[in-house]
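Only one protein chain is missing; all other protein chains are in place.
Then we have subunit A:
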């Protein structure tokens, strides 16, 4: 499976013949409803993505990257209104930043290894910052690459010695508790130092060291800063000097009333709403973060309620 290869830091897999570009499109969609196909992956054209698989009935690529709209973390900051199906409020030890008492977001599994709790219809995020141009971009890149004759490999992890990083550094960082590997058994009790953060509509992921923050507020504002350039408009990538950006309070104002919610994947592989559990428990169990449009989080299954009940 591509997934496991991608996370192989130590000793790259032995060199194989370079895959043709076509193979990129056929992402192991052997099942009708491939887990990988419903996976929400963000990456640039040329990276693996299920978006380009037109066969899957669940996928409906849309253009999501719109500049200037109000988005943000109002739920996080304001302690938001109940947008969720379950708007209980009693007994939570959390800061109460997020409305449902035990909100659990089920939107398809992010990991091939864990089965999804439920199959939910999702809209898959496109891979590029350009609206609506995903499929064309990928194709033009393909054709561009093939006319130029360079057969770029389908997945970087299959190429020996690439990227050109000294073996020493690779090995050192492999043993460094830096990354959050879906495949790795999480060290019990210690948690992982860095977690991936994805945001619906953003073209790529970031990483945050959640343990460097002391509270949900700190995490939330840090995430807003990291992803602000995607919501307000593209970062100045056309050559002009980057201004320092908006102050935090203006940022919050702009994003007020947004429809984003912050969710995380815990060590059981379940997607939860951030804010329900005490901060320390959260940092121990959080494996991945996702800034999700609330429109996608709608449709929490009854089973989520059951699991939540079992925690009571």
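Operating definition for what follows: a residue touches a chain if its C-beta (ideal position, glycine included) is under 8 Å from a C-beta of that chain, and two chains touch if they have at least 3 such contacts; residues count from 1.
Note that in this section contacts and distances are computed from a predicted model.
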{"item": "Protein name, per the UniProt record, of whichever chain is missing from view (\"Actin-related protein 2/3 complex subunit\", \"creatine kinase\", \"Ribosome biogenesis protein BOP1\" or \"F-box-like domain-containing protein/LRR_6 domain-containing protein\")", "value": "\"F-box-like domain-containing protein/LRR_6 domain-containing protein\""}
{"item": "Contact set of subunit A toward the excluded chain (per top definition)", "value": "6-9, 12, 18, 41-48, 128-130, 137, 140-141, 144-145, 147-153, 155-157, 159-170, 172-173, 176, 178-179, 193-194, 196, 198, 204-209, 212, 222, 225-226, 235-239, 241-242, 244"}
